[in-house]
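Quick notes on the structure that follows.
Every protein chain except one is present and positioned as in the full complex.
When the chains are written out, they are named A, B and C in that same order, and each has its own residue count from 1.
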Amino acid sequence: MSGALLYLPYAVAVWLFLAGAYGLVRSRHLVHSVLCLAVVQSSTYVLLLSIGFLAKAGAPIFNPPQVPPGSRSVDPVVQALTLTDIVVGATVTSLLLAMTIQIHRRKGTVDPHHLRLTRG
Amino acid sequence: MSLLEIVAFLAVAVLGAAVVATRRPLNQVVVFGLFGASMSLLFFVLQAPDVALSQIAVGSLAIPALLLVTLMKTSDKL
Amino acid sequence: MNDRARTVLFLVSAAAVAAVLIEGIAGLSPFGTHQTAYAAMLLRVAVLERHVLNVATAVNFDYRGFDTLGEEFILFTSIAGVLIIFSELRGGKTLYPEPMDGPADRGRTAAIRAFATGLAAFVAAMGMNVALHTSITPGGGFQGGAIFGSAVVCIYLGAGYAALDRTAKKSLLDTLEALGAAAFALIGVATAFLSGAFLKNSLPLGAAGSIPSGGTIFAINAAVFVEVGCGFALLLLLYLHQTCKTEEEQR
Partner (left out) sequence: MTYGFVHHLAPLAVAVPLICAAALMPLSRHLPRAAADAIATAAALAVTAMCAALTIASTHAPIVYWMGGWVPRHALAVGIGFVVDPIGGGLATLAALLVSSALVFSWRYFDSVGTLFHTLMLAFLAAMCGFALTGDLFNLFVWFELMGVAAYALTAQKIEEPEAIAGAINFAITNSAGAFCVLLGIGLLYGRTGALNPAQIGTVLAQRPADALVIVALLLITCGFFVKGAVMPFHFWLDDAHAVAPTPVCVLFSGVMVQLGLYAVARIYWTCFSPALGTHAAAVQALFIGVGIVTALAGASLAYSQSHLKRLLAFSTVSHSGMFVCAIALFNAAGAAAAALFIAAHGLIKSSLFMCAGIVLNRFKSMDEGALHGRGRSLPVTRAVYFAGALGLAGLPPLGISAAKVLFDASFERQAMLWIAAVVALASAIDAGAVLRFGLRVFAGIGVRAPGGPLPQTQPTETRSRNALSEKLTMLAPAIALPAISIWLALSGTFVHGVERAARLFTDQPAYAAATLAHRVQPWPGTAGEALDPSAYAINLAVCAGALLFALAGAFGFRLPGPLRAPFMAIRRLHSGIYVDYIAYMMFGIGAYGVWLILAR
């Protein structure tokens, strides 16, 4: 049982990915969609940091006497990747919200179903 | 796995689903803020303070401000 | 497609995707039991080679600094995109919309204004502090910059948009933001000439544990702080501007 529990973090990542996608498919409000997209993205944070975690290890920040080798620490690489990922999330969110405001100004609606593009 | 780790993961999972399930935009922004907070807690638990700090700065300060402005401009009542 | 059909299609597909993904994650090492070769190597050498105690900082600004260069330009480009969406084209140039009366401009006492300004100064100082200590504590140019930029919201809440517009000049912010972003790339070009490889350290490393340690790491950190701080401030300003009535709406 405790063995299966050690896969809970990865399962949470899968869960967030699917839950966010479900929200996108059912969305009736652009702001709702943007937040669901953020939930989809948070699955990548969870997966990356979970992969880099090491039990009973500290953060990858050392104090002068206790310089490696010898000191256990979690993975600094996935932390750098996640930092970049968070910036990506913030930028995509800010762009999409600006588009939401603009489309409301022009069309008076934020329901994606009222924004269908006309076909040629 | 420690209890704290399990709780942090479950909180993220539950609040993530709650963001998706909340339909009223203003409520959703509040739930999203909680979700962001649970993420930063999880990042601390996973020994990633740099990432947690980023998440707080972006997810609890900047993005909610943008969201509130967007809702203010797009809800018909205002 | 109607709602029902779409939901059914999604649920059936998502069940398949879930099954496939669970097959996949089952192949990972159990949580917390495995350290990758990349992490092990960097943890062994980073402090000795780069003289910074925060290894995440060393990875961010040096070993994988090129990712961060891309990341800063993602932020820069998206702010340019937001600016295009919110801007006005006049005479063939993209210009900031004119400031106008905001909803939150009236009815504030001097005390509230003073408090808000003080709070904004505190937040800004906190941001700088976080950025300054990148080599020894969590945080760095990005986190510090994002906090610094958020000071804009304090001024807005306390003193209103008009006061904010007078304090934080958008043209100054976008110039500094672009300078910060360009400086990062220029550091890369300069180091290619000075030390033979793009973004390779060519400054004295300093003592590990002191604030200005890490050589180019510290310089890049400063550039990132300027870019992110001014970028976030500009982004928030552009949004907060939306709370003012536009010319159309006033008419």
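The rule is simple: a residue touches a chain if its C-beta (ideal position, glycine included) is under 8 Å from a C-beta of that chain, and two chains touch if they have at least 3 such contacts.
Bear in mind that the values here come from a model prediction, so they are computed numbers and not experimental data.
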Task: Which displayed chains the hidden chain touches across the whole complex - done: A, C
Open item on the list: With the missing chain put back, one of C:L21, C:L43, C:A151 or C:A208 would touch it. Which one?
Closed with: C:L21
Task: Contact set of subunit C toward the excluded chain (per top definition) - done: 1, 6, 9-10, 12-17, 19-21, 23-29, 34, 36-39, 41-42, 62-67, 69-71, 73-74, 76-78, 80-81, 83-85, 87, 89, 91-95, 171, 174-175, 177-179, 181-182, 185-186, 188-189, 192, 195-201
Task: Hidden partner interface residues of subunit A, rising order - done: 13, 17, 21, 24-27, 30, 33, 37, 40-41, 43-44, 47-48, 51, 77-78, 81, 84-85, 88, 91-92, 95-96, 99-100, 102-103, 106-107, 112-113, 115-120
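Quick note on the criterion: only the chains that are shown with their structure count from here on.
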Open item on the list: What's the distance between the Cα centroids of subunit A and subunit C, rounded to whole Å?
Closed with: 16
TODO: State, to the nearest whole Å, the distance from the C-alpha centre of subunit A to the C-alpha centre of subunit B.
DONE: 10
TODO: Would you please write down the residue numbers of subunit C that are in contact with two or more other chains?
DONE: 31-32, 54, 56, 60, 138, 142, 235, 239, 242
- [ ] At least two other chains touched by the same residue of subunit B: list those residues.
- [x] 1, 48-50, 54, 58, 62, 66, 69-70, 73
Open item on the list: With touch defined as at the start, can you tell me which subunit C residues reach subunit A in the complex?
Closed with: 3, 6-7, 10-11, 14, 17-18, 21-22, 25-26, 28, 30-36, 38-39, 42-44, 46-48, 53-56, 58-60, 64, 67-68, 70-71, 74-75, 77-79, 81-82, 85-86, 136-138, 142, 208-209, 235, 238-239, 242, 246
Task: Of all residues in subunit C, those that touch subunit B in their complex - done: 31-32, 54, 56-57, 60, 130, 138-140, 142-143, 146-147, 149-150, 153, 232, 235-236, 239-240, 242-243
Task: List of subunit A residues in touch with subunit B within their complex - done: 2, 5-6, 8-9, 12, 15-16, 19-20, 22-23, 28-32, 35-36, 38-39, 42, 45-46, 49-50, 52-53, 55, 57-61, 73-74, 79, 82-83, 86-87, 89-90, 93-94, 97, 100-101, 104-105, 110
